[in-house]
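Excluded from the complex is one protein chain; the other protein chains are retained at their positions.
And then chain A:
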Amino acid sequence: MIMPLLKGLQITFSHMFKKPVTLQYPTERPAIKPNFRGLHVLNVSHDRAKCVACYLCPTVCPAKCITVEAGEDAKHDKFAAKYEIDMLRCIFCGYCVEACPVDAIRMSETFELANYTRADFTFTKERLLEKK
């Protein structure tokens, strides 16, 4: 009867000498693991997004949160005239990154995505572009 109680107290007692688990967020920042799937980033190369608007990410997306519209640039090449992710629908599965044939999209360490209005959760191409 008394033994389980003592065992419990022993665990409690031992924690008094360990480092606290709680992170004093936001003053303290968590260490983010390399395979973390945070906010999407559109990779940039030669001053333009690498995305060629192949439509594989909207095709593979299980949450159907990606909208792409292709355009034709001055050199007749295909580029994403519109690239939008609805973060309210996104389930951060990372399939888009896996499907991308040109390494145009990756997932960053950014996880602080809270916002005030629904519209703010629509990430346009402008907001997704890699900031260098």
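In this text, a residue touches a chain if its C-beta (ideal position, glycine included) is under 8 Å from a C-beta of that chain, and two chains touch if they have at least 3 such contacts; residues count from 1.
To be clear about the criterion, contacts and distances are computed from a predicted model.
Student: What is the missing chain called in its UniProt entry, if the choices are "His-Xaa-Ser system protein HxsD", "Membrane protein", "Branched-chain amino acid ABC transporter permease" or "NADH dehydrogenase subunit G"?
Tutor: "NADH dehydrogenase subunit G"
Student: Identify the residue among A:Leu56, A:Cys90 or A:Leu128 that touches the chain left out of the display.
Tutor: That would be A:Leu56, which touches the missing chain.
Student: Return the single residue from A:Lys18, A:Lys33, A:His46 or A:His76 that touches the missing chain.
Tutor: A:His76
Student: Residue by residue, what part of chain A touches the chain that was omitted?
Tutor: Against the left-out chain, chain A lists 52-56, 59, 70-72, 76-78, 101-102.
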